[in-house]
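Yeah, one chain of the complex is gone here, protein chain that is, but the others are all in their spots.
All chains are identified by letter, namely A and B, in their written order; residue positions are counted from 1 within each chain.
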Amino acid sequence: MAEFKHKDIIALRDLNKEEIELLLSTAESMREINSREIKKVPTLRGRTIINLFYEASTRTRTSFEIAGKRLSADTVNITTASSSATKGETLADTALNLLAMKPDIIVMRHAVSGSHYFLSEKLPSCSIINAGDGAHEHPSQGLLDMLTMKDKFGRLDGLKVAIVGDITHSRVARSNIQGLTKMGSAVFLAGPPTMMPPGVERLGNVTVCDSMKEAIQDADVVMMLRIQQERQGKTLMPNTREYSRYFGLNPENVKLAKPDAMVMHPGPINRGVEMSSCVVDGDQSWILKQVENGVAVRMAMLYHVCGGELE
Amino acid sequence: MNLLIKGGRVIDPSQNIDAIMDVVVEKGLVKEIGAELTVPAGAKVIDATGKYVVPGLIDMHVHLRDPGLEYKEDIVSGTRAAAAGGFTSVCCMPNTKPVIDNKAIVSYIINKAKHEGFCNVFPVGNITYGMHGERMAEMGELKEAGCVAVSDDGKPVSNSELMRRALEYARGIGILVISHAEELDLVGAGVMNEGLTSTELGLKGIPRVAEDIATAREVMLAEYTNSPIHIAHVSTFGSVRIIREAKARGVRVTCETAPHYFTLTDDAVRGYDTNAKMNPPLREAADVAAIKEGLKDGTIDCIATDHAPHHLDEKDVEFNEAMNGIIGLETSLPLSLRLVEDGVLTLNQLVDKMSVNPSNILVLNRGSLKAGSIADITVIDPAVQWTVEKEKLASKSKNSPFLGWNVQGRASATVLAGKIVYSV
Partner (left out) sequence: MSGEQTVIMDNSGIKRAVTRISHEILERNKGLTDVVLIGIRSGGAYLAEEIGRVTEVIEGVKAPVGAVDITLYRDDVSGHLPHQAVGKTDIPFSLEGKRVVLVDDVLFTGRTIRAAMDALMDHGRPQCIQLAVLIDRGHRELPIRADFVGRNVPTSLKENVAVLFDDKNQPIEVVLEK
C-alpha cells in the first residue's frame, strides 16, 4: 500500500498517482463518519488547525473547519478581516507569529500563486494545506471532483472530462488537469481564447478545443467554471450575456455529452451565466454531491499530512 | 605609480591585437604595449601569465541605488562590486530617490564616485522630469553636468509624441537616449514571462509582444527622426529580429542584453524563486537562442548587467510581492565567458561587447589600450573555478539566481587609470 510522506499538500502536481489514490481511498472511508449520527472520530485529538484565509470563501473554509472538527482537532479560523494583513504585516511575519502558537496544520488560501511554498519554507515544523492559491492550484477541489467522478463511474481511467470557462484564471482547472491526467482521464478544455493560457495543452493529457461543442461532445463529465465580470476584467469578453451564449451549459447542449454524463461546478454558481438553472438543478447535476464529498476529502488530507515527514 | 602587466594575452580589438605582450602604464596612461618590455624603474609588476589583459570592462546598465536607496546599494559598495567583477566603468541608472533629473544629483554622484568609488561612474540622467513621463528633463544641463545618456529605465516613456520629441531634442544636444522598451498595457499585472511555465505556476504572464511592440516603436521613431537610440535589456527573439532589420536599413539603433537573458530561461522561476523575477522577465529557450544569435551576428552590441540590488526583505516575500531585478556585476564576466567557451563569441567579440562598444556608443573615450589611452585595464583569469557565494559578494544585496553556481573565470586584477582597485 502506498504511503503518504508529504508534510504538505500544496499542489496535485507534487503528488503521484498512488498518493492521489490513497487520499481518495481514505476519503471514501471518511464518508462513513459523515453519514452517522455521531459524526466524530478522535483521530486528531489535541491537534491544532489554523484556517488562514486571505481571500473570502464560505464553502471551502467551512468544509475544512468541519473536516477538522470531525477528526477532533481544534480548529481556529483567521480571515483577512480579522488578521494583521490589513495592518501591513507580511505573510512571513504572520506565519512566524502563528508558529509561536504551535499549530500542527495551517490551511491557507492566498491570492498569490506559490505562497504556500513560501510559507512551508518558513514553517518546517508545521503542515501546510493549500485551500487555493491565486491561479495556481486548489488541490482539495481537484480531489473532491475526482472522488465525485469515481462515485459515478467507479473509475477515473479513460474518462473524457470537459472543463469549460476561464482556464487562465482557474486554479480548479489546473488541479483537475494535474490530477486527472495522473489518473488516466483525458481533459478537454473550452473557453474563449482570451481565457486559454499558453502551453496549457502541455500540462497533461489535455486537448484545447475550438468550441464548447467539441469539448462536451461525448464527454463523461462536463465541468463548468465560474465566470464573473469583475474577475475576468474588461478585456477578456464583451459581457456575461454574450459569454453565456457561446460557453454556457443549457438543456440543449448538455445533450451533446454522453446520456449518463455528469455535470459539475466548483461553485459558487452564477445561474443563467455559465449554467442555466435547469441544468444546475437537473438530474445530471452532481454539484451538491461535490460539496458533500468536500468534507470527506479534506478529512483525508488533514489525516494524511499529520503522518507526513517533517523536515 | 607605474605599472607593468607582464606576459598576458593582450586582447585589444581597437588595435586588432591578440598576442602575448606586456603593458606599461605610466601616470595613469598606457605608455606602451609590446613583447618583452623592460620593467620601468619603480614599477609595480602584475604577472599576467596565463591571463587575458583587456581594456577595462564597461557595464552601461547598473543601478547603484544612490542617492536614496542606500539600504540596497550605494556608490561605494556598488563600485566595489563592479571592480571585483572586472569593471572599470559603470553607467548608473536614474531611478534613484530623488531621480537624476537635475544637475545637483549628477554632481553628487560624480563627486562621491570620484572620492570614494572604485571605478568610473557615468550617470545616466532622466528623459523626463521626475521620471513621470510627462515633460522632458533638462537634458542639456544634465549633459553638461556629466550625464552620458538619458533614460527613464524602469519605466517606458509611454507617450509616443513625447518620445519622438525627446529623441529629436537629444540628438540636438548630442546625448544618447536609452529606452526601456515595454508596453505597459500588455504587461498589466504580469510577474513573469507568459508561457508554459506561467500557465503551470498560475502566475500572471508578461507576453513577449509587450517588449516587441515597444522596441518596434522606438526603432520607428529613431528612423523617422534620424536619431540614435539604444534599447536596454533586450530579452525576446522578436526584439532581436526588429533591431536586426532596423540596423540593416541603416537605423541608428544599438542595444544591449544581460547575462541572465542568454543564460537562463523562465524555468528558473519554478519553485517561485523570487531571485528569478526581473523585468523584462526571463524568457524561453527560443529567446535565449535568438539572443545568442544576435550577439554573434552583431545585432546586439553590448552585454550589460542591469545590476539591480534589492534588500532581502524585498525578495523574501510571496512571488507577486517581490521586487524585480537581480544583481549582476560580479557574475557577468564568468557567464559571458561561457559564450566564448560555447563558440558563440570570439574573445575579441566579447571584449567588443563588454568594453569597446559601450565606450563607443556612449563616447566614453575608453575601450582601448592604445598608447596614450587612459589606463583602465582588466586582467582576467580565464581558468579559475569558483562558486558564487552570498558571503563573498561585495554588493550589499545578494539577490542573485546564480548563488551556488560553479563558474569559471573572473577578474584577477582591475586597474583604474593605472591604479589597482581590485586584485585577488
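Simple rule for what comes next: a residue touches a chain if its C-beta (ideal position, glycine included) is under 8 Å from a C-beta of that chain, and two chains touch if they have at least 3 such contacts.
Quick caveat: nothing in here was measured; it's all calculated off a predicted structure.
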- Note on the structure: Touch list for the missing chain, restricted to displayed chains, reads A
- From A:42, A:193 or A:259, the answer for touching the chain not displayed is A:42
- Message: Can you tell me which of A:4, A:188, A:243 or A:286 touches the chain that was removed from the display?
- Response: A:4
- Please give every residue of chain A in contact with the chain that is not shown. 1-5, 7, 22, 25-26, 28-30, 32-33, 36-38, 40-44, 71, 300, 303-304, 306-310
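As a working rule, only the chains that are shown with their structure count from here on.
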- Task: Using the touch rule from the top, collect the residues of chain B that touch chain A in their complex.
- Result: 194-205, 271-272, 316-321
- Query: Quick one: in the complex, what on chain A touches chain B?
  - Reply: 13, 90-92, 110-115, 117-118, 133-137, 168, 171, 174, 197-200, 202-203
